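One protein chain omitted, others in place.
Moving on, here comes chain A:
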C-alpha cells in the first residue's frame, strides 16, 4: 500500500513536467506581445518596453526561459507576473475562494445526487423516478451561463432570496454559485447512481440479504449501496478536479475572485508564469484526486489490493 502510493507519486513527476512544458510553450506561442498588453490601447514606450523585455528574459530563447521558470518553481519561487506581482501571492488570494466554491459544489452534487439516484432507482418507473429523470435531463441540457444568469435574476433580483454576488465576508453567498457550478455533474451523478443502484439491487447477494430477513433499509444501505458506490466514487474523484478548474463562467457571473477569473485574465494578458503556475496546481489537484479515488477503491472493494 505504502509502496503503491510512492510509486503513484513518482509517476506524477513526469506528468507535471510535461504539463508545465506544454502550457508554457502554448502561452508564449500565442500571438500578441505581453508587454504591449500591459499598456492596453496606448502605444508602449519603446525604452520601457526594452527594459521590461530584458528584465523578464523575453529576448532569451523559449527553452531557456522555461528553465528559469521551472528552476524557480522547484525552489518554491513561482516568479512574478509582468506587473511585478508575485504569482504565489495571486494564487494564495484566489485559490482558497475557488476551493470553498468547489467544496460546496462537491458536497451538493454528492449528497443530493446520490440520494436522488437511490430513491429514483428504488421507485423505478414511478412518479419520483420520472421527476428525477426529467429534471436531470433539463439540468444537463441547460448551459451553465444560462442557468447561472437565470437563477441570479430570479432568486437574486426578482425574489431577493439569494445574494446576487460574492461577498468575501459571507460564505453563504457561495451557495447559489456552487449549486450552479454543480448542476451538470449533479445530474450526471444522479443518473449514474440510479443505474448503478438498479444493477446492484438485482445482484444475488442482495437477494441473499433479503433472504436473511434483514430490513429493507439495511439491505439497501449496507448491502446494495456500498457496492453501487464504486463507479460513483470514480466520477466524484475526477469531477473534483473539474470543479476547481471549470468555475470560470460561474465565477464571472457571480463576481467571485477565484482562479477561474484570474486564469482567464492571465491568458488574455499573456501572463505566462501565472497561467502555468495555476495550471500546475490544478494538475496536482487532479493527480491527488485520482490517487485518493484509487485508494478508496481498495476500501470499498476488498477484492482490490495494491502492492
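What we mean here is this: a contact is a pair of C-beta atoms (placed from the backbone, for glycine too) under 8 Å apart; a residue touches a chain by one contact, two chains touch by 3 or more; residues count from 1.
We take it that contacts and distances are computed from a predicted model.
For the chain that is left out, the UniProt protein name among "Nodulation protein NoeA", "histidine kinase", "ABC transporter ATP-binding protein" or "Glycine cleavage system H protein" is "ABC transporter ATP-binding protein". The chain not shown here is touched by just one of A:203, A:267 or A:292, and that residue is A:203.
Among A:40, A:61, A:76 or A:302, only A:302 touches the chain left out of the display.
In the full complex, chain A contacts the hidden chain through residues 203-205, 207-215, 218, 222-223, 226-227, 300-303.
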